[in-house]
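Of the protein chains in this complex, one is absent; all others appear in place.
Going in written order, the chains are labelled A, B and C, and every chain counts its residues from 1.
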Amino acid sequence: MSILIDKNTRLIVQGITGRDGGFHASQMVAYGTNVVGGVTPGKGGMKTEDGVPVFDNMEEAVNETGANTSVIYVPARFAADAIFEASDAGIELVVCIAEGLPVRDMLSVLPYVRERGTRVIGPNSPGVISPGRSKVGIMPGDIHKEGNVGVVSRSGTLTYEIVYHLTVNGIGQSTCLGIGGDPVIGTNLLDAMDLFANDPETDAVVLIGEIGGNDEEKAARIIKDGYPKKVAAFIAGRTAPPGKRMGHAGAIVTGGTGTAEEKIKAFADAGVEVAETPAQIAGIISGLL
Amino acid sequence: MSILIDKNTRLIVQGITGRDGGFHASQMVAYGTNVVGGVTPGKGGMKTEDGVPVFDNMEEAVNETGANTSVIYVPARFAADAIFEASDAGIELVVCIAEGLPVRDMLSVLPYVRERGTRVIGPNSPGVISPGRSKVGIMPGDIHKEGNVGVVSRSGTLTYEIVYHLTVNGIGQSTCLGIGGDPVIGTNLLDAMDLFANDPETDAVVLIGEIGGNDEEKAARIIKDGYPKKVAAFIAGRTAPPGKRMGHAGAIVTGGTGTAEEKIKAFADAGVEVAETPAQIAGIISGLL
Amino acid sequence: MKIHEGDARGIFAAFGLPVPPSRFITKAEEAGPVAEELGCPVVVKAQVLVGGRGKAGGVKLASDPIEAVEKAKAILGMDIKGLTVEKVLIAKAVDISKEFYVGMVVDRITRKPLMMISAEGGIDIEEVAKSAPEKILKVVIDPITGLLPFQTRKMASFLTSDKDVARQLGPVFRSLYQAFMEIDSSLAEINPLVVSPDGKVWAIDAKINIDDNSLYRHEDIRALRDDSMEDAGEVEAREADLSFVKLDGSIGCIVNGAGLAMATMDMIKYYGAEPANFLDIGGSSSPEKVLSAMKIILRDKNVKAILVNIFGGITRCDDVAKGLLEAKKRLGIDIPLVVRLTGTNEEEARELLRGTELVSADTMDEGVKKAIEIANA
Partner (left out) sequence: MKIHEGDARGIFAAFGLPVPPSRFITKAEEAGPVAEELGCPVVVKAQVLVGGRGKAGGVKLASDPIEAVEKAKAILGMDIKGLTVEKVLIAKAVDISKEFYVGMVVDRITRKPLMMISAEGGIDIEEVAKSAPEKILKVVIDPITGLLPFQTRKMASFLTSDKDVARQLGPVFRSLYQAFMEIDSSLAEINPLVVSPDGKVWAIDAKINIDDNSLYRHEDIRALRDDSMEDAGEVEAREADLSFVKLDGSIGCIVNGAGLAMATMDMIKYYGAEPANFLDIGGSSSPEKVLSAMKIILRDKNVKAILVNIFGGITRCDDVAKGLLEAKKRLGIDIPLVVRLTGTNEEEARELLRGTELVSADTMDEGVKKAIEIANA
């Protein structure tokens, strides 16, 4: 098992005829993901170079292909509508790669999808990969390796950096999940921890946090109260100045809360070792397993 | 067991200092319902004649009393707010006796309460009674009798009429539930049937339907597909002219749908005997048990 | 509550729907200047709150102001399904190259607003929903979000492949939804929505029903009610806060609770007679309500007997008894009354009625049978 995606994932790429959507659809096909279709309004009926059929809308795409998952590569201002449409069509998991969505859009997206039983990852997520089974997102597939460590992160490339060190050191991953760098996201650190807690194939979890918000502190609390998996953590932004947004819309220290220090302290209190550099994670995990 | 309410019900009466709220609070106390408090904004601190404490708001009332259920007797234009407040305060079951709520109010109430895990009965409901245990509503308590027949109804006094015949004929009730006569209600016929299906103390269910909507047809479908309890039905409105609202906002035949004939036929197809007069229900149930 | 087409057009226009201009008139000679002002041709449309006025001859085209006056004269005063035409709408006519149906209701199953569209206009949507459901697209709208872009795209492409028309449909759907919600509508229809030969979209008919329970927050809409379109008894009942529907039988009914009132009517029929009315005096009924109810029923000269069927809960039987005695005294009722009172304060009520000529019954069955017997006597 893995979390969220596996060999049963039947994927629709929303925005498949766009530059990013097209490129990553091919990459996912190449990785072995079961890409069953794509959607671009007005382009229904064509096929991509990889032979993936394109539909005009999600309802049609789901009816024709039996898809259960979608990934979104449309421009920010159309992304909320793409999520609504996917959820309305019965998609169970929507991975929103699109970034730059207004927070207000997510405020209406979330109750809507919850009512319909759809889980959203992101927005501004690099995606999800269950190595050797399925990849739904933009991460380079070849740095991953099948294994028993779950990775959940608020970041994209920082995750690649850490996963790369894991793989190089022979530590494979069950699933790597980028939850996205926005302040309001469909699946947060704690939701992801829940998923890993219930996955028999995950023995340890790497939490990659950063400044802003208090989810890491809450995660530490959960671990302290008894979390069934081993945990190692990394927190980015120790040197970030307060009041400044560090790239991610959610990465900001305001009024002295959301600092790296607080998060690191919370993890230390919970007995979780926090790496000082990305490379150290591999060593910590080796020690835990 | 019974459904929805029992001896563990801890009830708050919203609008307890009003004429109806006050009268029925006393009636419920007299019946043995555990009325733990009442709410009227601005009247916090007083006590009713029965010694029930009054609070200014639901949050306070719930915090002080550990209430899990509320019943609403406020005027229609304040009723939606009362439901929101109850749900926000963590109440699990809200019984809305208030009638005359605009449908649009319910359109926003329902997703709100669903998200918070609150069940709403009504609006325009006579309430719920689990004879001998708890009564939350306006029905006369003394016509009921403990037993193993569930009653669910879109009506008030018609239910009393039918329950009266059951009781007189020695047939007791597990729970009698009036779902309300409005077109958009929190708990419909089908929801109620689900609840009775899972109640080991209910052996048969009386469905009291009426013209308007298609819930009775859907109920018949469910019974046909295998419903675990015996069922008898009554449908009011065989003589109702089309296009006219018969008292209840939801009791209207439009464009030939929602007729009593259709509903009776659906039940007949599902092997459910439909009484021709209210008094006949007792005989049908006797035959089933 | 139903409102006239002309008023519905006004509401739609205020929400930005493309409605051709129109004016109400009540005198035929006003049709001339109005037609002049709007520009001919115009449509002359009977304003009655009932369907089927077209077939009844209540809608006519006029190519010039003189013809408009003639047509208005023909339509004003016409009887359509028992309603007299007292108002006529003069509307600028639109040439039609295509007709659609667009309507909204609240869906009782999903408990959400529902938009229904069809590429065939001028239809009876409920009939088509039964006979050819594939011709209708139903879209459930979530009030959390309102109508979403993917939904308007889907609806537009269901109706047309013409991009220019599709572009005009999005705003039509959105405005209709917005109007529907903001005015607490229970039904809002554009039937038909048409495309004119120059490719423009027009709402040439408008129907809006309003949720009665919401009228307290829509003073302006409440003012649009036209009492002349209803049975006088029903108007009087509404003012007395009673639910009343006039029927054709001979047994008048006074009942507490809508379900019991329907069941009473059904039982009258079951025992071979016909009810004269549906009448629900509601929950906490006072003697005054009983008095009003009695007055309304007495308007109906077909009534041969009145059955009072009360199962007391909130309603107190003694209140009802007092009302009945008061009515007896004040209205000089000569029609026989059969009274069945059970429930709250039943004993007190029986005491009050003892010695009067009211016929009492212990059960609903008995009450119905006695009333029929008396009416047939």
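Simple rule for what comes next: a residue touches a chain if its C-beta (ideal position, glycine included) is under 8 Å from a C-beta of that chain, and two chains touch if they have at least 3 such contacts.
Predicted model only: the values in this text are computed from it and were never measured.
Mapped onto subunit B, the footprint of the missing chain covers residues 41, 56-59, 78, 81-82, 84-85, 88, 108, 111-112, 115.
The chain not shown here touches subunit A at positions 19-20, 24, 76-77, 99-104, 106-108, 110-111, 126, 138-140, 143, 153-161, 164, 181, 183-184, 208, 210-211, 213-215, 218, 234, 236-241, 244-251, 254-257, 260, 276-279.
Following the convention adopted for this analysis, only the chains that are shown with their structure count from here on.
Chain-to-chain contact here is organised exhaustively, every possible pair of chains being in touch.
Distance from per-chain Cα centroids to the pooled protein Cα centroid is smallest for B. Centre-to-centre separation of subunit A and subunit C, using mean CA positions: 53 Å. Work out the mean CA point of subunit B and of subunit C, and you get 27 Å between them.
Across the assembly, subunit B contributes 111 as residues in contact with two or more other chains. With touch defined as above, residues shared between interfaces to two or more other chains in subunit C number as follows: 142, 144.
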